[in-house]
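Accompanying notes for the structure given below.
Yeah, one chain of the complex is gone here, protein chain that is, but the others are all in their spots.
Just so it is clear, A and B label the chains in written order, and each chain counts residues from 1 on its own.
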Amino acid sequence: MKQARSYTLAEIASLLDLRLVGDDDCLIHGLSTLASAGPGQISFLSNPAYSKQLAACQASAVILSEKASEQYSGNRLVSNNPYVSFARATALFDDSNDQASGAIHPSAVIAETAKLGAGVTVDANAVIGEGVLIGENTHIGSGVVIEDNCELGRDTRLHPNVVLYRRARLGDRVVVHAGSVIGADGFGFAFDGERSIKIAQLGGVRLGDDVEVGAASTIDRGALEDTLIGDGVKIDNQVQIGHNCVIGKHTVICGCAALAGSVTVGEYCVFGGGSGAVGHITIADKVQVSAMTLVHKSIETAGTLASGTLASPLTEWKRNALRFQQLDSLSKRLKDLEKRVD
Amino acid sequence: MKQARSYTLAEIASLLDLRLVGDDDCLIHGLSTLASAGPGQISFLSNPAYSKQLAACQASAVILSEKASEQYSGNRLVSNNPYVSFARATALFDDSNDQASGAIHPSAVIAETAKLGAGVTVDANAVIGEGVLIGENTHIGSGVVIEDNCELGRDTRLHPNVVLYRRARLGDRVVVHAGSVIGADGFGFAFDGERSIKIAQLGGVRLGDDVEVGAASTIDRGALEDTLIGDGVKIDNQVQIGHNCVIGKHTVICGCAALAGSVTVGEYCVFGGGSGAVGHITIADKVQVSAMTLVHKSIETAGTLASGTLASPLTEWKRNALRFQQLDSLSKRLKDLEKRVD
Partner (left out) sequence: MKQARSYTLAEIASLLDLRLVGDDDCLIHGLSTLASAGPGQISFLSNPAYSKQLAACQASAVILSEKASEQYSGNRLVSNNPYVSFARATALFDDSNDQASGAIHPSAVIAETAKLGAGVTVDANAVIGEGVLIGENTHIGSGVVIEDNCELGRDTRLHPNVVLYRRARLGDRVVVHAGSVIGADGFGFAFDGERSIKIAQLGGVRLGDDVEVGAASTIDRGALEDTLIGDGVKIDNQVQIGHNCVIGKHTVICGCAALAGSVTVGEYCVFGGGSGAVGHITIADKVQVSAMTLVHKSIETAGTLASGTLASPLTEWKRNALRFQQLDSLSKRLKDLEKRVD
């Protein structure tokens, strides 16, 4: 891993608004974990379980809490929330935007009616349709296809080979990772007794500000109205959001989760990896759904949900799984027996 | 949402073959739900549960059944199947084909031996290989890659960045949404005790007429014979179809469902979201598989299948999930107790 940037500890303390105890001039060129950090690197202590690694840590400085600071004599950056400060520190060493040149690659195909703000980067072979509006400093990666009349905010980034269907709207500071598709048709058909008749998907799709979408995820356009992704929503890889979902602000959706159509999700929810929800339900704020759990009905209060069974050795599992199929009858036999014993 | 087209009610009645009761000349420029439709829009009543919304509906006209029509005094289009008529009405306002210019973009790379029918559109940066045949009015989106010797029917549409591997064959009126991959290698390896030896995937893949494939879905080519997708099959986003599957006509496969290799599925089946089937099984016609259900053996009769457990609060679920691991022993204890009570 190459980390080309470097800062003095004093600079880092100032940039992250942290109190520095130690050597102002110590030069830092990267970040690492407590266990593997070496000289020139910063580490962080957030989870008290790792406190014992502090003594042997070789990092040039550690981000930690006021309390932990008292027990550490090395260079330290004191934070109210060391994990958040660590997150902010990673941005200082991030090289992911180095390719943003502010230039339009000559191989890009851009419609004459598209309007690009100042500082927009368009990489090789990107295709931008008629009437597209792109805000300042937004970066369109190689091979991206933006269909007609899309609108993108400023400081937004589309990684390579992303596709935005016509009229998709993305806010400011949105990130969409490679291969994701925003605004494809929702899955709507009317069955006429012989075949499925396509319901043209006439709605749109809107992503608020500060939304991040992982790689190879899909967010469908609405049938009649728009699919809506709230500000600050974070979506991982290979997530599927059906048409007309409405996702509340700051909700987090982990990898391979899938929401069927017309699911309304509250704010600050968390969908675990591979979890899902059936269509046409409403989920309250701050609901957490465990990995691979299917939400099958509306949820009215905050809390954590789970479904499924625990992984066990195959032969053991098989015996229990067969009994699951007798569970209702086992229950009735138990009730019957209770009566007889009474 | 912009809906640029408009029609008089008389035109719509004629186009959809419906009986109009009301104002022939009323101008319609879009569709909406009963609850949110306004003047200039058509709505529809299909599910009787929404009948009470009819009275307050602001739509300029409503598509409804003969029976419901008797209780409505506004402009109405009477249909034997209002939902199907609604589906047909959406097509009138669909702008998704506006980009079909019938032109070949100069940046497209098309092999000399490829043969394109009349009216074919090829968008920017598409790549079309040797010996490819494309039927009339088919539309190849930006960034699509069609490898050598593929054959596509007429009025077919490949959305941006779709990939067709060599020799893939698609029928007429097929739609493949962005980022989907048709004809990649099936997952076949022979283990020699030390490593996995690749089984070259020599078969092909064929999609019948009127097939629709969602975004970021994958349909693998066969190992020796072809993977076959029947006429009228509808496949949602992020669906995975393994090599040598044979999918019967008009089957519907919802988002994130996955079929392992060599699964034979009947006609008019429905796979719910995130459902799946293990390999080398046969599923009868008209089988419905609930969301996130795994079909683990062949199914010989029509009907609906389900597996898994219901989502519940985490602590409650955990107690029950731990008991699941004792289920076989609980069952034996119950049997033992029954004997003793007898």
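We take it that contacts are C-beta pairs under 8 Å (C-beta built on N, C-alpha and C of every residue); 3 or more make two chains touch, one makes a residue touch a chain.
Predicted, not measured: the structure shown is a model, and the values here were computed from it.
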Residue among B:T8, B:Q58, B:N81 or B:S307 touching the omitted chain: B:S307
Which of A:S6, A:S73 or A:S331 contacts the chain that the document leaves out: A:S331
Among B:R19, B:K115 or B:R323, residue touching the chain not depicted: B:R323
Where the missing chain touches chain B, by residue: 107, 109, 125, 127, 129, 143, 145, 147-149, 161, 163, 165-167, 179-181, 184-185, 187-192, 194-204, 216-218, 220, 222-226, 238, 240, 242, 256, 258, 260, 274, 276, 278, 289-290, 292-296, 303-310, 312, 316, 319-320, 322-324, 326-327, 330, 333-334, 337, 340-341
Interface residues of chain A (partner: the chain not displayed): 1-3, 30-33, 36, 81, 83-84, 86-88, 90-91, 93-96, 98-99, 105, 107, 123-125, 141-143, 159-161, 177-179, 210, 212, 214-216, 232, 234, 236-238, 250, 252, 254-256, 273-274, 291-292, 308-314, 317-318, 321-322, 324-328, 330-331, 334, 337-338, 341
